[in-house]
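Taking it in order: structure first as structure tokens, then the write-up.
With one protein chain withheld, the remaining protein chains of the complex are depicted in position.
A, B and C are the chain letters, set down in written order, and residue numbers restart from 1 in every chain.
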Amino acid sequence: MSELKGREKTSSGFYVTKEAPISTDNPIKTPSVPAPDILRCAYMEIVVTDLAKSREFYVDVLGLTVTEEDENTIYLRSLEEFIHHNLVLRKGPVAAVAAFSYRVRTPEDIDKAVAFYTELGCRVERRKEGFVKGIGDSVRVEDPLGFPFEFFYEVEHVERLAWRYDLYTPGALVRLDHFNQVTPDVPRAVRHYQDLGFRVTEDIQDEDGTVYAAWLRAKPTVHDTAATGGDGPRMHHVAFSTHEKHNILAICDKLGALRLSDKIERGPGRHGVSNAFYLYLRDPDGHRVEIYTQDYYTGDPDNPVVTWDVHDNQRRDWWGNPVVPSWYTDASRVLDLDGNLQPIVARTDESEMAVTIGADGFSYTRDDEGEKGFKLGNTL
Amino acid sequence: MSELKGREKTSSGFYVTKEAPISTDNPIKTPSVPAPDILRCAYMEIVVTDLAKSREFYVDVLGLTVTEEDENTIYLRSLEEFIHHNLVLRKGPVAAVAAFSYRVRTPEDIDKAVAFYTELGCRVERRKEGFVKGIGDSVRVEDPLGFPFEFFYEVEHVERLAWRYDLYTPGALVRLDHFNQVTPDVPRAVRHYQDLGFRVTEDIQDEDGTVYAAWLRAKPTVHDTAATGGDGPRMHHVAFSTHEKHNILAICDKLGALRLSDKIERGPGRHGVSNAFYLYLRDPDGHRVEIYTQDYYTGDPDNPVVTWDVHDNQRRDWWGNPVVPSWYTDASRVLDLDGNLQPIVARTDESEMAVTIGADGFSYTRDDEGEKGFKLGNTL
Amino acid sequence: MSELKGREKTSSGFYVTKEAPISTDNPIKTPSVPAPDILRCAYMEIVVTDLAKSREFYVDVLGLTVTEEDENTIYLRSLEEFIHHNLVLRKGPVAAVAAFSYRVRTPEDIDKAVAFYTELGCRVERRKEGFVKGIGDSVRVEDPLGFPFEFFYEVEHVERLAWRYDLYTPGALVRLDHFNQVTPDVPRAVRHYQDLGFRVTEDIQDEDGTVYAAWLRAKPTVHDTAATGGDGPRMHHVAFSTHEKHNILAICDKLGALRLSDKIERGPGRHGVSNAFYLYLRDPDGHRVEIYTQDYYTGDPDNPVVTWDVHDNQRRDWWGNPVVPSWYTDASRVLDLDGNLQPIVARTDESEMAVTIGADGFSYTRDDEGEKGFKLGNTL
Partner (left out) sequence: MSELKGREKTSSGFYVTKEAPISTDNPIKTPSVPAPDILRCAYMEIVVTDLAKSREFYVDVLGLTVTEEDENTIYLRSLEEFIHHNLVLRKGPVAAVAAFSYRVRTPEDIDKAVAFYTELGCRVERRKEGFVKGIGDSVRVEDPLGFPFEFFYEVEHVERLAWRYDLYTPGALVRLDHFNQVTPDVPRAVRHYQDLGFRVTEDIQDEDGTVYAAWLRAKPTVHDTAATGGDGPRMHHVAFSTHEKHNILAICDKLGALRLSDKIERGPGRHGVSNAFYLYLRDPDGHRVEIYTQDYYTGDPDNPVVTWDVHDNQRRDWWGNPVVPSWYTDASRVLDLDGNLQPIVARTDESEMAVTIGADGFSYTRDDEGEKGFKLGNTL
């Protein structure tokens, strides 16, 4: 992530640079101690208000595998997973996110996480027996941006069902791919998450240097999490992968057959950012779930950072299809370690929706033609 | 096609009946002579204003095969075709459609077509040498609805390139599938086309008996042509088939890469009507081209007719994604046999766009919940 | 079907001609009365020795829909079907085929079928109430080649489940596509089936005029049935369609997961003949089932007939993968109208397996290189 100005475009219409130090007015302190070594996003714990309805959505419709369940909690995993779960549904009075949980490389990384966040003055809670079933020694923190992050290494292994094609549905979900977080100040968030060891792979900017969103990875895909500019802390979405694009279309077809097509919020389509094929759904509580497939390898240290112009109409949908307003405005609240809703801080930078959809916004398909190339969807 | 009232719904949310006589106040006379035996829609001749630009779109982008071309005309075919062409691009001053051309079963069916339309008082012109290259004895008529229809049997055979996978692109078009015509009075059109031998496969109605569109077939697919309610005669679209859904997605991806995503008007998506996967593009003159795959067999005489409620939000897109207004309002003019634009007659029945998108319209995803199930797209 | 000699090859390596009268030494008489108007292959009735095991294969593994069942019989259909069934499994002491059943255009075509076969001296049995559930007035015959053919028009309609994506499996079967019959003298069979109204679409010959197999259609696909040279009458296979190639791969994956991979006899692969993607399975009694997708439209009367050289290594698998011997040698016995096994007549013409796999056989990939281009599989 570095400035858009003065760069050369690639033949695909975006800009490529080396990852660079983030300039931000109001940086979070860089701890003196080393960050934990994060392997990957591992699971999300979400609070749902009607466990039966959520089970229907995640198990009967989406086909996630139940590892374990009781009257208050359901532990779900994807077909290629060998750790206990990728998603925990917990019954509660208010829909929210209780934890963004990352797996670290070694048991000792939990100690590092404790030290890292303690130095930052964050609230930190460690439980040797874990916060949820299937997970051992873990730490949960309220991170400097207000998100409930968890780190763990110890985990119960379960059977990887990758070869169990008798269990596959047409829309089979095979992996947890990433999280996406809404936060008011994107450069501030990115700089902090770089301190935590994440690497930037792509971002959206304008010519004035406003950053609208950035994508951050631990494992060598486009992201394990992303920072989306908006009032926050909130959870924008959690994403699962399929093997192929037709699997995603099959989920749409099934939702149609079940007369649940109103669960489809946006897509399916091809992302500009990440080059992945996508679909956004809303669960019974409005939690947003992305279904995602086929981004690219990003594991080299000098992996080129892709920057998109916020006015490029193909940045969020490569086919120029419109982003619906709810996708920009809606997101799930997150909980503090006591289970209370974190207060929301408003974004003060420009909003991506406003600059691209609103009355004063504009977009282009071919930027040499100015505003002429825009599609109807932009004026939604 | 028969009345929606009092029917039982299928588990998929639409109604099924036998094909029935159409009731219409202002029917076109049924000729006393037999209709020609139509095999299938075979080609469309369209007038384009910039032949080079159109060639780029149909050949370089969509990958149709050039059978033959000169400075004024390009003859194109799909990969599985063995007749000379499925599309003729002819250079002209005004973008329009010169012919909807159908192949008939025998040379004698041309005589039948002449007699059929002569009895109807239509203008009829027969040319033994054909109107375009590659086609022999043919007749063109201005049909009672104002459309320039052609019928032919004699045709030059060319190589069917179905096995030539070295020529396939990721978005390979393998067949011409159907035409779609805009006409003000749908039941009147349907009744006439039934006289011509077409069979109804699906339609869209409301509870007051207004018919918004109907699908008509000669070959045993969902349609060879369709009657879409609106100011007409106009050509709504011409459709080509791919083998699989990913081929259609590949066309979108390529348009994005060429920074031509604004050529995508609607989709990709799953139709309710026809159950096919679809995409609508606009060519450089605004002629609409559908890319289409995987409808169902309709060849039995008692094939069940599917009727959709116009307020069913999944009728035009099974996933409930919105139909953009331009898809309802825009269409290509058609020519008379002198090459002049046919005058337009306005639709007087209710407009599908108005009843489903406009201020007074409403739609449902689950009709037992009334208006609650609608999606944002409906309020576009 | 006409002679291979002296023809010009297409760029794909096969020959194309017009359909021509068949020359055969020992023709079956052409009846003086008109043949029934056949719409399509509609269902096959097979006798299975263990109904529970067969149910597991066709319902649990392949996912066919049970329309109706009792302790002796199971009626199955594909997802896009609206007639009562496409396959009847009947419990019996010896695995065999009881009926190849075709739907005709009108109730009167049953009378025509009776007259047609009566003139041929065949055994004919008509039942107004049908031979199986769901079917009305029908006639069964022992045809001149010894096959039990059935013709019917009256049938119970059931729900077409095409839109019920909640019921789809990854390997969803959507249509019955065709039958395939083993018979000693292919030209004799083809000539007779042309009398019955079938049209030839493709065949396999050698330069001496031996015909090894031919494909025959009623509906406009490559076939409703085929005549495969061999000891007969026997049933080579019954074929169901999927929408896409990945559906066929999913069936293989599922059979692997169930440790039933030995049910896969041949494929998956791309046929040369028909250009379709295919897979051959063997059911618990050894009845062969093909899974098939994406052949081409053949409905024009002058549809080019494709002739393959028996020595073209890509005729049966476009990728040159070997045909296993069992595919050539094994087939199901057929029953007479009393339910007894029809006696087998041996083929006297050359066997395709012998001329292409055996010690004296040869094949080519590029025929200008003689025998050099062959693949290992040929020497299996």
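By definition in this document, a contact is a pair of C-beta atoms (placed from the backbone, for glycine too) under 8 Å apart; a residue touches a chain by one contact, two chains touch by 3 or more.
Everything numeric here is computed off the predicted structure, so don't read it as measured data.
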Here the chain that is not shown touches A, B, C
Touch assignment to the omitted chain, from A:E19, A:E56 or A:E80, lands on A:E80
Across B:K91, B:R105, B:R164 or B:R366, the one contacting the chain not displayed is B:R164
Touch with the missing chain holds, among C:I74, C:C252, C:V334 or C:M353, for C:C252
Where subunit B meets the chain that is not shown, the residues are 163-170, 172, 244, 246, 250, 253-254, 256-258
Logged for subunit A, residues touching the omitted partner chain are 10-14, 16, 39-40, 80, 82-83, 103, 105-106, 157, 159-160, 162-164, 174-175, 219-220, 243-245, 272, 275, 294, 296-297, 299-304, 318
In the full complex, subunit C touches the hidden chain through residues 12-13, 244-246, 249, 252-253, 255-257, 259-262, 264, 268, 270, 272, 277, 313-314, 318-321, 324-326, 365-366, 373-377, 380
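The definition used in the following text is that only the chains that are shown with their structure count from here on.
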Most remote chain w.r.t. Subunit A, using mean C-alpha positions, is C
Note: subunit C sits from subunit A at a C-alpha centroid distance in Å of 51
For the pair subunit A and subunit B, the C-alpha centroid-to-centroid distance in angstrom is 42
Note: subunit C sits from subunit B at a C-alpha centroid distance in Å of 34
Multi-partner residues in subunit A (2 or more other chains touched) are 244, 246, 253, 256-257
